[in-house]
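The complex is shown incomplete by one protein chain, all other protein chains being positioned as in the whole.
To keep things simple, chains are lettered A and B as they appear, and every chain counts its residues starting from 1.
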Amino acid sequence: MAQLIQPRPMTRGRQIDLPQILAYALLTLGAVTMVVPFFWMISTSMKTVSEILKPQFFPSAPTLENYVTVMTRTLFPTWYFNSLLAATASTLSVAFFDSLVGYVFAKFEFPLKKVFFVLVLMTLMVPTEMLVIPWYIMAVGVKLQDSLLGIVFPGLVTATGVFLMRQSFFAVPDELIDAARIDGMHEFGIFTTIAWPLVKSAVAAVCIFNFLGNWNAFIWPLIVTSKRATMTLPIGLSFFSGEAGSDWHLIMTGATIATVPLLIVFLFFQRQIIKGIALTGIKA
Amino acid sequence: MRKTLKSLTFGAAAMALVLSACSGAAPAPTAAPAAPAKPVATTAPAPITIEYWQYNFASRIEAMNELIKQFEAENPGIKVVHNSEIPYDNFIDKVAASAPAGVGPDVVTLFNGWVPSWVNAGYLVPLPEKDFPPADLEKNFSAMILGTKFQGKYWTVPTAVRALALFWNKDHFKAAGLDPEKPPATLDEFVDYAKKLTIKDGDKITQQGFAVEMTGQAHQWFREVLSRQYGASPFTPDNKTLGYGDAKSCQAFKWLLAFETDYKTGSNDLFDGATTAFQNGKESMHIDGSFRLGALASKPDLKWGVAPLPTKDGIKANFGSFWTHGITKKGGSDPKRLEAATKFLKFITTPAAGLAWVKKTGELPAQLAAAADPDLAKDAKYGAFAKQLSYSYATFFVDEAKQRKNLIDAFDAVRLQKADPCVALADAVKKDQALYDEFWAKNK
Partner (left out) sequence: MSLRTRRILWAYAFILIPLLFFIVIRAYPTLFAFNISLHDWNPLRTGDQPFIGIDNFARFLKDIADPNHVTRKAFENTAKYVLLGVPIQLALSLSIALLLNTIKRWVTLFRVIYFIPFVTSAVAVAWVWRSLYMPDFGAINLLLDAFHIPSQRFLLDINQSLPSVTAVVVWQGLGFAVIIFLAGLQQIPEVYYEAARVDGANRLQVFRGITIPLLNSSIVYLAVLQTIGFLRMFAEVLNLSRQGDGGPINSTTTVVLRVYREGFGSFNMGYAATLTVILFAIILVITIVQLRFLQRRFDY
């Protein structure tokens, strides 16, 4: 009934709504600030070397030559492949193990369950930075440097993922699981065919964040890789840029190559990603 | 379902690997990471493979590949694996990591300033005296190598050396009414020229006469050259006491600072750094190493010359540095290996190798016989460097990176925070001295 007493201001008809206009103006200003750096990046990547040290925003004759140079004369394709492999491998592992552990913590009763769960949660409190030194010493000990396994091993199971999956599995009715048990299905089958499909969207959210996190990971891959051919994209980009000196056209080309494909993926999945973030944010 | 199974097998396999790998390291956290792998004893006729490492730098890789090819042709029993995959920033770290694991190089290239700390860390074995008699080294090589003598022994030997020189932009000289073939010969002239060559648009510098690039070579120029020219002795002969923080050195430091704080002839903050500025025709005079020749050669529009560093009161000095090669502990781990490594090391440090090296890298031969090559002295570019080798000093660094940073910070403290130059410099040298004291305490 409240609406009848005081209707909310609306842009109905030709009425000018100042707060609305102001809101759009401010938001547009902010949005421009968000995208201009990307335009600058792409614009610089299309400049020729002679235009780099000139005060101009746009290239006078846009060229794709820098892309050819970077793709053929540097290791960007290799770094791309390494990143893709590392992010995919860890995401597959996380998709399976995080949901399995989350499922067990949500739907099984067994001795020491609380202890194990607290142990998993406690690992969340420890920042990665504290672990990189022990990891490094361990990795050297078993000669895992400069290998895919060396890059991915710290992230094969994640506590966050376990926690989120556990929350999601709570929503799966026990009756469904019990019914499957009565039908004689074994426990692993119940997990894969009954429970898992019901939490697909949570799995998707965990996968997307895990992929993003691994794709952009910096400190650990920086430490565990040393040879150029085994680096992931962020590490390669960092070294490449450091060595390129003032070749900003090439640095920006590298940054574009590292950024744009992922942005396209993001735009494709933006609804799920944003929903996922809102979900995890509110829950935590 | 298929997907699940796939990810399951993959995940399980990966996990099993991690676990088997990590549990191996787990039980003994305080023990050494791993025992050095014992090289497998080779039977007499079987060829031996040695590993050679240097950091990733295109021209040096090319030059070394050529030398390796020749070496392998002359020595069919020895195969050399060349690893140049590691970026400069990672190089020390990765050699370090490989050493305890026993998987690294047999022959390694390192910066001359790293020799003491590498010896200290136990990476290198001394050069075998019968193959590299110290007297011969001192007679045949540039005096710069004296700085790498440590604990009374030579541990490394270089192929080539570098020195600093003055680069100048001939077009800028012409435009300023200066003789484009006559670069400044003294420090006073240098200041005068720098002022004349600077062009400003209001407060904005559009052409820099000279910009001090502390992050580049200027700290070396100051430490080994300017301080000497102002009458200081930067190092005592035993390399234990530092003298580049005294009152005389401060005069040199102030001379350098004045370009940025008083004359305002340029700044390393502008035009993306002085080296870039010079390469793009935004800086008229530039102090840099011989290794810059290659990059400048690829700028056809730039008309430039190169001359010896300016002098003061007739005092000539230059800073020399070089990448030098040593035999690692692994390389010296058994007589066969050591023999092969020594053979290779001898091969890559001959006068002929030095001359071949010049063309590819712009570095000068380390052997005096090759450096005195008449064609080289006459060369418009290399000549300027070759002439200065006899009075070039190679710094005995104990921690090159930290010492560089200390001087950069002192310079920045004055120009950015208005600190007192002599206080800032003394402070930096005090920090350096602490590094030396710590170093010598460990290496009595």
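Quick note on the criterion: a residue touches a chain if its C-beta (ideal position, glycine included) is under 8 Å from a C-beta of that chain, and two chains touch if they have at least 3 such contacts.
The shown structure was predicted, so the numbers you read here are calculated from the model rather than taken from an experiment.
Partner chains of the missing chain, restricted to those shown and counted over the full complex, are A, B. Per the touch definition above, the residue from B:103, B:408 or B:422 contacting the chain not shown is B:408.
Here the missing chain is touched by one residue of B:188, B:269 or B:420, and it is B:269. Only one residue in the set A:64, A:176, A:229 or A:263 touches the chain that does not appear here, and it is A:263. Only one residue in the set A:46, A:151, A:206 or A:255 touches the chain that does not appear here, and it is A:255.
The omitted chain makes contact with chain A at the following residues, 2-3, 5-6, 11, 19-20, 23-24, 26-27, 30-31, 33-38, 40-41, 44, 52-57, 97, 100-101, 103-104, 108-111, 113, 116, 119-120, 122-123, 125-138, 140, 153-154, 156-157, 159, 162, 187-188, 191, 212, 215-216, 218-219, 223, 233-235, 237-238, 241-242, 248, 251-252, 254-255, 258-259, 262-263, 266-267, 270, 273-274, 277-279, 281-282, 284. Counting the whole complex, the residues of chain B in touch with the unshown chain are 12, 15-16, 18-19, 22-23, 26, 29-33, 36, 89, 93, 96-97, 99-100, 121-123, 203-204, 215, 269-272, 401, 405, 408-409, 412-413, 416-417, 427.
Going forward, only the chains that are shown with their structure count from here on.
Separating the CA-averaged centres of chain A and chain B is a span of 40 Å.
By the touch rule above, chain B contacts chain A in their complex via residues 1, 4, 6-8, 10-11, 14-15, 17-18, 21-22, 24-26, 33-34, 56, 85-90, 93-94, 97, 100-101, 103, 271-273, 275-276, 279-280, 282.
Per the touch definition, chain A reaches chain B in the complex via residues 53, 89, 92-93, 95-97, 137-138, 140-145, 149, 152-153, 156, 192-193, 196, 226-229, 239, 242-243, 245-246, 248.
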